[in-house]
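First comes the structure, then the notes that go with it.
Part of the complex only, each chain left as placed.
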Amino acid sequence: MSKITKKVKDILSHYESDNPGTKTNLARILGAGRLGGTGKLIILPVDQGFEHGPARSFAPNPAAYDPHYHFQIAIDAGLSAYASVLGMLEAGADTFAGQIPTILKVNSSNSLSRAKEAPDQAVTATVQDAIRLGCSAIGFTMYPGSDQMFDQMEELRELTAEAKACGLAVVVWSYPRGGNLSKEGELALDVGAYAAHMAALTGAHIIKVKLPSDFIEQGEAKKVYDKHPVPTATLADRVRHVTQACFNGKRIVVFSGGAAKSEDSVYDDARAIRDGGGNGSIIGRNTFQRSREDALAMLDKLVRIYKGQE
Amino acid sequence: MSKITKKVKDILSHYESDNPGTKTNLARILGAGRLGGTGKLIILPVDQGFEHGPARSFAPNPAAYDPHYHFQIAIDAGLSAYASVLGMLEAGADTFAGQIPTILKVNSSNSLSRAKEAPDQAVTATVQDAIRLGCSAIGFTMYPGSDQMFDQMEELRELTAEAKACGLAVVVWSYPRGGNLSKEGELALDVGAYAAHMAALTGAHIIKVKLPSDFIEQGEAKKVYDKHPVPTATLADRVRHVTQACFNGKRIVVFSGGAAKSEDSVYDDARAIRDGGGNGSIIGRNTFQRSREDALAMLDKLVRIYKGQE
Amino acid sequence: MSKITKKVKDILSHYESDNPGTKTNLARILGAGRLGGTGKLIILPVDQGFEHGPARSFAPNPAAYDPHYHFQIAIDAGLSAYASVLGMLEAGADTFAGQIPTILKVNSSNSLSRAKEAPDQAVTATVQDAIRLGCSAIGFTMYPGSDQMFDQMEELRELTAEAKACGLAVVVWSYPRGGNLSKEGELALDVGAYAAHMAALTGAHIIKVKLPSDFIEQGEAKKVYDKHPVPTATLADRVRHVTQACFNGKRIVVFSGGAAKSEDSVYDDARAIRDGGGNGSIIGRNTFQRSREDALAMLDKLVRIYKGQE
């Protein structure tokens, strides 16, 4: 059973236009695992096989070639949800039915494709797939700045409308990329806050963005930040600004960990997310590219950080 | 209850092909707030988060990051309607249900995208969304002159047909931009009147355009204006010509305030709109980028101007 | 009531695959007004607001800004039908219901758009719109020669199939333009006859083309005209050849008047159309850019010409 605490009820109250079906699925994610009821969440995403290929994803820990591996570790670590692509969920949806909320990633890119100014993803699964696989949400990546952005938003509109009508939640990965954006600008604070805000405006329930730097990309935005400064010195400050851009904290926002890195920086990131008022982490390669033992230890510590115990 | 005065009945009589559902929603907008029944209207639009990003929109008045803020100020100021995008309306539609007519903006652009000669918007919401959120109308932006114009008009045709069949009203933002248009031409009188006329021809109930300058962009149009002159010296004259282009005043036309500016020029614009026979203002940044107190004072004065009291 | 004379019955007999609904609507057009029953027709088209903008269309006669003006003059002049775009018909369809057959122009271009080799139109209304507005026919413009021609023909196929299934008639404006066509070639006899023929082949009931010059555009066509000459010296000769291209006179063909011009040339055109076996005129700017009195006098004389009285 999900832990429906006062904190969870507060969060759910902000999704005031959603039907009980969608709220039930949000409640499942917020109530699952060791962070259930706290309003914090850790999600395990495994879409890197699509994005980077199998060997780059799983060769460091070959047990991870097996789809069951990821379901099991997400359950054993007491995470909030497991997010993956069609084939991966199909290969374990029955064995692990009801043991952890799942999120079906419905679009995907890959590193054999080339796209300079118009990065895009293919829509590789449907809302109907999510329903038949017992998922709680669909996941969708959009690339603000890309010349494909408008097309992506129109795909998202259709998938979101169908998902909401079917009582599912919608998780939007909002990753600035392409068009006129500079490489540094992809992680800029103004761009990251904008990307999070657009995900909220398109009707996302859970927003996933990258942790922002203190760089400001857009000239017009810089003028405003100069005139109306917000604290940006620490990562927690910047998380707080992104949270503000998510309807002043009325939408759940989680941050990605990026490439595999040292444990300490993973923990520092989580503390900043927590202190800045973010809702949690979505942490893939840092999980499955470690051994199962190391990953479980790391996730245990992350849970304790979000519980305020570290 | 809406105030259905003789003035409102006259206006409604011009929408002679619409079903009672659509007329009811037009009556709701014309009957709401302090201008209810006068045939004048002030609409609060909040789509700038999409267009310019969150900080450029809300940093001057951070309370405005919260979607509830805008519903409340539109209600407290006695405005005619509140127009916003999907996520913003979803975040308050239940709390403020029935307190003010709402307009769902169904397409949106953003300033991370680039489009030189073919400016466009993504369709980010549906007529069905408007219905489930209790809106009175949908709003759609088209860019006359853009190389995407025909595609936009075809999107508008589909959305309009569906909205009318569902008893909703249609508000068209008609902003010349792109293609061969010069920068000065975007605000030219001939172009602005043409943009308003095309919105009327596509079946819009309420037309939103920018206040025009006295510049004439098109050579062929200039010949006609030279031969058959219309008064263009004052802003009120030019508003009158735009109103003429809206089926000789048989379609409601409101004018936008543009970027935040001095209070006096906001008031001067409103007096010109009123004196030229326009139906009112749609005023966003000048509202929410001021403090709540200043905004309420300014809106109070605007209401009195439209009532002919200032 | 429509005048169903033997002449009308003969014309209707050529539409042998149409259902009684479509034949009823053709009979309404052929039976309406002062030319009712003669097999001749004069149609008032008002789509110039879209094509050229409001001032270029209506400034010479500002009463024409009002949509009711055009319904009324078409009725008062005893014309066969009134053709216009969505917004214009919506603004008068109820007031003038049943007083004159109407034709809903379902696609439109505008002079803010730019299109060099691929002129196109946006589809701005639907067959369903025509039905709810009580129209007898839909109107569609195609541009033979344009690089958008195939797409236009596919749009026309869909609209035609739906219109016929709904018992409406189909009027096709076939205006050669774009691609490799020379400016002179747009009015060439071979091209005009080809344009009329293609409209017939796509299933149009009423074909609207421009009056052709005696220029021959296509090299391959020139060889055939040289070997198998047809009379082309007079305008009536050329009308006769276009009529031949319309299934040897088995499809109704009307000719447009083009830009406003002297009354005498309007009358000369009509006599040539009559003498060449064409079915009539479609005459817009020459009507509404004159004063109401002058226009009524001109239309009266045109009616008498088609009746063989002048």
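Structure notes:
Note that the chains take the letters A, B and C in the order they are written out, and that residue 1 is the start of every chain.
As a working rule, a contact is a pair of C-beta atoms (placed from the backbone, for glycine too) under 8 Å apart; a residue touches a chain by one contact, two chains touch by 3 or more.
Just so we're clear, the structure is a prediction, and the values are computed from it rather than from any experiment.
The total count of identical chains across the complete complex in this file is 5, with 3 shown in place.
By our rule, only the chains that are shown with their structure count from here on.
Using the contact threshold fixed earlier, the set of chains in contact with both chain A and chain B is empty. Between chain B and chain C, the centres computed from C-alpha atoms are 36 Å apart.
Averaged C-alpha coordinates put the centre of chain A at 58 Å from the centre of chain C. Residue positions of chain B touching 2 or more other chains: there are none. Per the touch definition, chain B reaches chain A in the complex via residues 49-50, 52-56, 59-60, 62, 65-67, 85-95, 108, 110-114, 120-126, 128-129, 132-133.
Against chain B, in their complex, chain A makes its touches with residues 14-18, 144-145, 147, 149-151, 153-154, 157, 161, 176, 179-181, 190-191, 193-195, 197-198, 200-204, 218, 220-221, 224-225, 227-228, 230, 241, 244-245, 247-248, 250-251.
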